[in-house]
Each structure stands twice: as structure tokens, then as C-alpha cells.
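Only one protein chain is missing from this complex, and each of the others stays in its spot.
Take a look at chain A:
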């Protein structure tokens, strides 16, 4: 038994042990014991994934009584990479859950479901055949659905979220199943290696590609299959939302990579264009919705759609450029997409856990009622701030390196040896750069808003003013997550090299480590070393700090109870800008896309039209895709249901008539 094989067995055993502990242990130590076991499960996943990424082979074969091939779990390098990412997120959220899970979130069912969810999710990347892949995929979905329902007794919105989630998950599953079905029918086997033998230009390959892209895109929260995200993530317990957004959506990305890198590696250009368009639309739409959201978790949920959109943008660019033989740029785009995926896991987990810490301390997630938490919760504020830098792709975080690499790949993509590779690429690349830039700009605004409104200035409500820092067991995962964001950003070289190894052996990206763990893309002649940049910033900083220190001794900072505020003396916290007012200019600029509904009610004093007693303003921004695309379909389904009710009036004679008619139809069909 080698490392990978025993790692897989240990993971399965730990998952079972955690389920058992969750179900059997008393409430006094249930969270601690099960959380610790889940965290161990994550560590086992990291170790197994690292072994697989290092090139160790090992397979776990599970024979079945059914007349199909046995299930084989054997992660390749790519699977190993995803197993590490998913397991690391799982370990962090389990630790956080020990402190944050309260009441129904810490029930037997919830903890057992948590173990099922994490176990299933960690093992999906190990699947080497369709049956085990789908089985583990469904285990993951099942676990997360149960987890989502934890709070159903106290909030009615949880029900509707769970229904949306189940429906959309099953839609994804249907697409994936259908896509794999087409490939299995075309090749006659269920193993991924057999499926890969399908010719890329045949119709089964094209059909399967579209179906699988829709299925995996749905899991990865791409527009227009993202509608569950803004409902589900805010309703799920914080640590579960972190696991869903930080890890589960990565399984969607893994699926897409499985298709584009392993099963159907040489697709026609239109595949790339399709992924590119899906990704680009998701990125812009996601970040626009995030930038106007006032609820912290809704904001983070939409931002996940944006990030996954960018990952798919990179993947699409890679497929498109590869079809035109611009290999160096295609490889760089692929590595960038994976870097973005890894860095998203780090910063989005930290952000969701940070939001969980805020909710834990204040019971409030509406940014309009938060504020001033930086002083009251310094650990949460610091880690949330670093993760926000990552989400806004600013130096020196991992998000920055990923976006830089994607930009480099895009600007070098349309030309090869000084020749334009194709008209399609020379239009697609500038548009992709524009999408990436707009997304990056709006992400900047979004996260300045999220951090600035929640953690800076003065508290906007009493709950926020009495907030206290969360306990240690919740701070540790926050700090680890923030360290990952900065650490991955400081040494992109080794990370990119690991990713390059993971996408092999057919694709061999030309990336190297230079300087202080910096990264060099020799194929397109680009180099970035964040470590040197930090040293340079440090050198520049020294004289400033000296001047500040000297000045502070002679003229120390004075603290005044009132800000100057343009001379106003009765300044109340409510007069500060809120998240809603912060995004107001943007709502106006993107009026056509966001379609906000605004309701202004002015109450006048007595007879006068000029004196105002109070003004009530209400603004809601709904999801245009939900109201325009899903509502009509749902309404039609409902109308059909109502119409079908007329056929069922409870009369036994009518039902006997139906049976007779059905029998006749069958007999006729058989005799034909």
C-alpha cells in the first residue's frame, strides 16, 4: 500500500469516524470532537493530494456487485492539486466551525452532514471513472443540502434557498450526467481514459462538451446558472458558506479542466469562444451585483461568480489560443486560471469566515448597520483586510499574481512570431482584457466598500458598537487563511511550477522560479518577483518612517472627540456614508443592467410643501437574470401544473379510463 492508496483509505475512515462522532457524541463536546476529526480529514486530504501532485500513483479499487466496471479512485497530478485546495479549505472551515456553530448549526445532523460533505468533496478529484465521479459528486451535494437546511426552523428563507439549491444542483447534475452519457455511448467505457479516445471533431464530442460545460459551469456559479448563489450562501451557516464558496465551486472548475485538459484536449476554436463568453459575462455581471450589494454575504457570493468567471475566462482563452497553436500564451492562460482558482480558495474562504466572525460578534451582516469593527475586532479586521486585497487583486497577494499572468497571456495571445493568429483572437483578446480590467476596477470598489464600511469609522448600530473579538479557535483559521493569501502572493514561482506539473504531461507550461520565489513565463517573456517589490517598498519606506518617528516625538498625534466634518458639530454616526450610498453612483452608471427599483416617500410638515419632516428611501436591486429568465419558466411550469390539476379530479372512473388508454397505447406501440 503506497502513500496515495493509504491516504485515500484514511480519508474514507476519517470521514466515517466523523459521521459517527457527529451522530453519537453529546452536545457538550460534539462540535469540538467532530470539528477536530473533520480538520484531520482535511489534513489527510492535503497529504494525499501532495503525494499525488508529487507523482505518486496509487489506486483504491472498489468492486461492485453490479455488472459494471469496479470503481477506481486514483488521483492524478491535477486531481492531487484540487484535493489539496479543497482539503485545506475543509480543514480551516472545520476549525472555524468548532467555535462558530451554535444551536441548530451544531446539531447531530449538521455535523454528520458536514463530514459527509467534506469527505465526498475531497474524494471527487480522485475519481477515474464516470460512476465514482458522479457518486461522490452527489454525496457532496447531498451533504451540503442537509447543511444548508440547518437553520430552517428559525428562518423561513432557508426553505426557499434549499429548494433553489437542490433544483439547480440537480440541473447541473443532469447536464453532467447527460454529457458523460454521450461520451460513454460513443466510446463504450466508463473510465476517463476510455472517454478520452473520442475524436475531438465528432458530434458526440461537441454535444458532450456543451452539456458538461453547462453542468460544471452551474456548479462553478457561472451566469446564467448562478441564481442559487445569492440565496444559498447567505442562508448557509458561515463556515458552510465558506466551504461551498471556497471549495465546492472548485469542483466545478475541476470538472471543466477534466473536460478541457484531460478528456477533450484539442477542441475547435468555438469551444474556447463559448467558455470565454460564459466566463466574461459571469465576471462582469457577478462583480456588478457584488458592488451594489449591502449584505456582506451576498456581496461575497456574487464576487465568487465574478472570480469563477475570470477562471473560466482564462480557461477559454487557453482553449482558444491552443486551437490556433499559440501554445506559450495558451499555457500561461491555463496556469493563470489555476493560480486564480488556488488564490480564490485562500481569500474567499478567509472572507467568508471573516463575515462569519462579524455575524458571530454582532449578529448583523448588513453593511449599512456595521462600522467601526476594526478597533473592536482587530484580528478579524486584519485578516479580512488582507483577504480583501487578494479579492481586489492588489500586490502582494496571490490574486494579483494570477491576474497579472492572465493579462500577460491575453496581450501576447493574438500574435505569434509577429503574425496575427486569427481575426477571432485579435478581437477576443482586447475584449477579454477590457472585461478583466472592468472587473478588476469594480472589485476594487467592492472590497474598499466591504472593508471600509464594515471595519472603519464609527459603528452605525448598537450591535456593532458592543462587538467583541471572536474566540481563538475562530481566529486561527482566519490567520492561516490570510497567511495563505499573502504567502502564495509572495512566492508565485513554486506555486506556478506545481500547477505546471499538475496540468501535464501533455501540456507543459514554460514557467520557472526566479529571484525570491518570483515567476517567469519564458514563453512570452514576462517576469514578476513580488518579493523584490516588497524589499523595494521597504527601502522606500525607511526614510518616511524616520521622518514620522522624529515628528511624532515633537508633535504627537492629538485625538479629538469630534471629526471636523466641514464644521458640523452635531455629527451622528448615521450621517456617515453607508454601503448603499457608497454604491449609488455605480447604480446610476449601470442603471440599464442593474434595473434598480427606487421608492422615495417624502412626508411634509403640516401645510408647507417646502419643509420636510422625513424622507423614506427604499432601493432594491434584483437579479435581472432571475426575474427575466427564470421567473417566466417557473410561471409557465406553475401554469402547466394548475392546468394538469384539471385532469385529476379524484374520480376513480376517470383514473380507470386513463389506465385503459395507457394500456391501449402500449399495445399499439408494441404491435407496430
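As a convention for this text, a contact is a pair of C-beta atoms (placed from the backbone, for glycine too) under 8 Å apart; a residue touches a chain by one contact, two chains touch by 3 or more; residues count from 1.
Heads up, the rule we're going with is that contacts and distances are computed from a predicted model.
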Missing subunit (named according to UniProt) among the choices "Sulphur transport domain-containing protein", "Taurine ABC transporter permease", "Aspartate carbamoyltransferase" or "Formate hydrogenlyase": "Formate hydrogenlyase"
Of A:158, A:243 or A:392, the one touching the omitted chain in the full complex: A:392
Options A:522, A:622, A:638 or A:659, residue touching the unrepresented chain: A:522
Of A:70, A:103, A:363 or A:430, the residue in touch with the unshown chain: A:430
Residues from chain A at the interface with the omitted partner, ascending: 291, 328, 372, 374-375, 392-395, 400, 404, 407-408, 411-412, 414-415, 417-418, 420, 423, 426-427, 430-431, 433-434, 436-438, 440-442, 444-445, 448-449, 451-453, 455-459, 510, 512-516, 518, 520, 522-529, 532-533, 536-537, 540-541, 544-545, 547-548, 551-552, 554-566, 568, 571, 573, 575-578, 581-586, 588-589
